[in-house]
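The complex is shown incomplete by one protein chain, all other protein chains being positioned as in the whole.
Here is chain A:
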Amino acid sequence: MTARSKEIVEKLTQVGEDVLGDIKAGKNPSIDITMRSLSNVYYDEKSGLIKLGDDKQKRYYFNLGQAKKFLQTMLIAKQIKILLEQDKPALSIRQLFYTLKHEIPGAGENTFDLQEESDPIIEDMELVTNSLREELNLIATPNGVLSGPMVVEDKTGDVLDFTKMGSAGGAVPPIVEDDFFHIKEMSADYILVVEKYAVWNLLNQEKYWKKNNCLLLTGKGQPARAERRLLARFGEEYKIPIYVFTDMDPWGYYIYSVYKSGSINLAFFSEKAACPRAKYIGLSVKDVREFDIPRSSWVKLNDEDFKRMEEIASYDWFKKDKWQKELADLKKFGYKIEQDALVSKSIEFTANNYLPAKIENKDYFD
């Protein structure tokens, strides 16, 4: 067990001891949980990060609405403690769910029915122990794929050259900390993050990364923790431009903001997993005219899109003039455009025309 692990185990033990203290004092046992709702999240303009406030909520045992969640919290706490003490390979959060899922004798119900019940409690534990999931020896399955001029030594000892990953690309591993994923060489001029795998794949096949000497990364839609953490590392360790390329719709915009500023739910993780230097390269409403994107590939915005647009417009990290204008333009335009739609111009259009032109003209914004 590493020193860090020991530290976490001690904190978890303290959680148990505190509960026992409540019981001995004849009090309703409770634990303090830092709230992770929008109300306890703020945007720190100075750092450009979404950060978590100090609001805490007590989770009680003797409360019908909370009793089960309290029990689940203790189950997860003790399981993490056991995993750390045993120094076994990291478990996925789904595997943790399965190690704890069983019928409670006499209650006619299970400790957990869905992974949606255990996942947020793992996040609670990250906050309680002031650590990251990776340090708790838990991993979420990453989706990310990467290619470009970079050589990495993996924890396994394998050396990975990301110029030789073929058409599938190289996978982003669950943990991308330096001792797991050590970057030996990196010579890219910039990093391009692509929202969708299909678009990333097209660019990779055309060796876009070779022609433009860049790293090409995708998180396959909403990025998992590993992709976000990896981009944050690039941002910290290499002073090269970082561009994010998404659909032109509120969902695409939000994906960009997660890479750049972090997310509401994992606000405590922002400092390690956000990349404030990232810039938005598109698609943007004025691209429709400038690149003459054919009308046939426009898709009408639906009610849900408009609702989400309003939400996004109210977030502090979208309060910048450029973004408010972009959102207003989108609303006025009334159509969304997917990155994939650019193939309607020509298959090579994205790689040969759109992206180089945007970068050349510095046509991107924060």
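The rule is simple: contacts are C-beta pairs under 8 Å (C-beta built on N, C-alpha and C of every residue); 3 or more make two chains touch, one makes a residue touch a chain; residues count from 1.
We take it that contacts and distances are computed from a predicted model.
Hidden chain, UniProt protein name from the list "Methylmalonyl Co-A mutase-associated GTPase MeaB", "Type 2 DNA topoisomerase 6 subunit B", "Succinate dehydrogenase/fumarate reductase iron-sulfur subunit" or "Fe-S cluster assembly protein SufD": "Type 2 DNA topoisomerase 6 subunit B". Shown as candidates are A:A232, A:V258 or A:L330; the residue that touches the absent chain is A:V258. Checked against the full complex, the candidates A:I8, A:L136 or A:L266 give a single residue touching the omitted chain, namely A:L266. The chain not shown here is touched by just one of A:A107, A:V159 or A:A328, and that residue is A:A107. Remark: the residues of chain A touching the chain excluded from display are 12-13, 15-17, 19-20, 23-24, 26-29, 33, 35-38, 57, 61-71, 74-75, 77-78, 81-82, 93, 104-109, 111, 119-120, 123, 140, 222-225, 228, 258, 263-266.
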